[in-house]
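Take a look at the structure set out below.
One protein chain is absent from this view; the other protein chains keep their places.
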Amino acid sequence: MVIEASGLGAWVGGREVLRGVCMAVREGECVALLGANGAGKTTLLRVLATLLRTEGGELRLFGVRADRAGASARARLGLLGHEPMLYAGLTVRENLELFGRLYRVAAPARRAAELIDMVELGEVADTRAGSLSRGMAQRAAIARAVVHEPELLLADEPWTGLDGAASGAFGAVLARWRELGRTVVLSTHDLGQALGLAGRVVGLRGGQVVLDAPSEGLTAAGLAAAVGSGSGVAVGAAG
Amino acid sequence: MAASGVEAGGGTGGALLRRWAGVFGPVYWGLTGLLVVVGLVLVAFFTPVEAEMGAVQKIFYFHLPVAVAAFVPCFVVFAAGAVYLWHRSAWCDDLAHAAAEVAVLFCSVVLLTGMIWAKEAWGQWWTWSPRLTLSLVLWLLYVVYVVVRPLIGSPQRRAVVCAVYGVMAFLDVPLVYFSVRLMPEDIHPGRVDLAPAMVRVLLFWMVPVGLLCVGFIGARYRQLSVGRECGESA
Partner (left out) sequence: MMRAPADILVLAWKDLRLEGRARAALPTMVVGGVLFLVVLAMGGGVDRSGEGAATILWGALLVAAVLGVERGMAIEREGGALAGVLLTPVDRGVVFLAKFAANLTLLAVTALAVSAVGMVLFGLGIGGGTAGFAGAIGLGLVGVAAVGTLFAAVLGGGAGRRGLLVLLVLPLCAPVVVVSGRAAAALAAGGGGPGLGVLVAFDVVYVVGGWLAFEHVVDL
């Protein structure tokens, strides 16, 4: 198992955003997290990436408890978030070289050049990341997330705000990850897209898992009813 | 039922502590009050009047026990902060909060009685000797704790900031202690030779002062923890 979560809870800014989340992801699976805004998708991905501590419950990454695995688990996972997670004052190339070093990539400079080709940012490779357009920054962020060829790729609404080129870049990464049998967990609120890409969907509502099923045989309309997409379920209202 | 988990005042530790805080009822305060009265009588009629300073010297019977007892709330802020960082239970934050307020109170009393003493003994209210400077720093440390707390909106961030701060602040206590030995020019006595009668009264005063200290922390903790529950169920 790549991810085994049981009873995960998480608090953000004094609100209980996740409660009792249980999910398991096998190697090579592609899982889509669904839910309305505020359902806890971003928080869950941040918990899985060990950026946010859990309150209660247990999380195992690659078979080891996340709080003990630490660096070794982080070396095997990558996160693509809403923010690019790049230093605004460094150029795209410098950023990728820096992260390559931190991820202990063998030849950071060569790897950075490779990635810049992959996401087609050659023209702006020596421009500061802070002055890139949203779409370009997101392409740079894709490159950063996969610097170390992670076995587990976590992506938070990867298509939001992407231009055509960035969309294509992420599509290519996704295709390659599935081809190589690597694991992908991504969140989206586009139900049709989720059904098309993922082998399994996990629906979140009010911080709890309300659906966990293979995508085969599911319809977008059925999903919408299950996860209450678009209804903007308020989290923590029960307290 | 209020939200379960860390944010609730509960958890076994919190529940246990709250039950224990029930000790601070009329009996406790009655006993403490009685001991204070006995202590005052002892100081007034059963201690010698010091030759040089006269009656003002008697403030020493409050100054020293309160200074020693001030260590307790400081330590509670430290310990509760450390436990909070480990377990993230809300009751630790409440306990640290309560103790910090008592620390401010006790440090204030230490400084004020010390100043009255200094005026009589050395002719000035304040000197910038290391010991006094660092006692003032200690007082400021906990004043800042109490002042900053309400300014941080998110309950979790507030608890984390205060826990780290409380742990760090406590590290200043040994510095206060060692500074008096390291800096020989200090006006503040490191040790005092006292008549046996003085020592006995001094030791007696440790009891009511200690009870006041623990009682204040417990009472304030109970208040805060009840407040948190009301806030949650509201």
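Each chain gets a letter, A and B, in the order it is written, and its residues are counted from 1.
One rule holds in what follows: a contact is a pair of C-beta atoms (placed from the backbone, for glycine too) under 8 Å apart; a residue touches a chain by one contact, two chains touch by 3 or more.
Bear in mind that the values here come from a model prediction, so they are computed numbers and not experimental data.
Enquirer: List the shown chains that the missing chain touches in the full complex.
Expert: It touches the following shown chains in the full complex: A, B.
Enquirer: For a quick check of understanding: of A:Met1, A:Cys22 or A:Leu90, which residue touches the chain that isn't displayed?
Expert: A:Leu90
Enquirer: Using the definition of touch stated at the top, determine which of A:Gly130, A:Gly161 or A:Gly192 touches the missing chain.
Expert: Of these options, the touching residue for the absent chain is A:Gly130.
Enquirer: Just name the one of B:Leu85, B:Leu112 or B:Ala219 that touches the chain not displayed here.
Expert: Per the contact definition at the top, the residue touching the missing chain is B:Leu85.
Enquirer: From the list B:Val147, B:Ala197 or B:Cys230, which touches the chain that is not on show?
Expert: If we include the chain that is not displayed, B:Val147 is the one touching it.
Enquirer: By the contact criterion defined above, which parts of chain A meet the unshown chain? Give residue numbers in ascending order.
Expert: Residue positions of chain A that touch the missing chain: 49-51, 53, 71-72, 74-75, 77-79, 81-90, 98-99, 101-104, 129-130, 137, 144.
Enquirer: Please output the residues of chain B touching the missing chain, sorted low to high.
Expert: 85, 130, 133-134, 137, 140-141, 144, 147-148, 151-154, 157, 160-161, 163-165, 167-169, 171-172, 175-176, 178-179, 182-184
Methods note: only the chains that are shown with their structure count from here on.
Enquirer: In angstrom, rounded to a whole number, how far apart do the mean CA points of chain A and chain B lie?
Expert: Taking the average C-alpha coordinate of chain A and of chain B, the gap between them is 48 Å.
Enquirer: For a test of understanding, state which residues of chain B touch chain A in their complex under the given definition.
Expert: 2-3, 5-7, 88, 154-157, 232
Enquirer: Report the residues of chain A in contact with chain B in the complex, numbered from low to high.
Expert: It comes out as residues 9, 11, 13-14, 16, 19, 53, 55-56, 236, 238-239.
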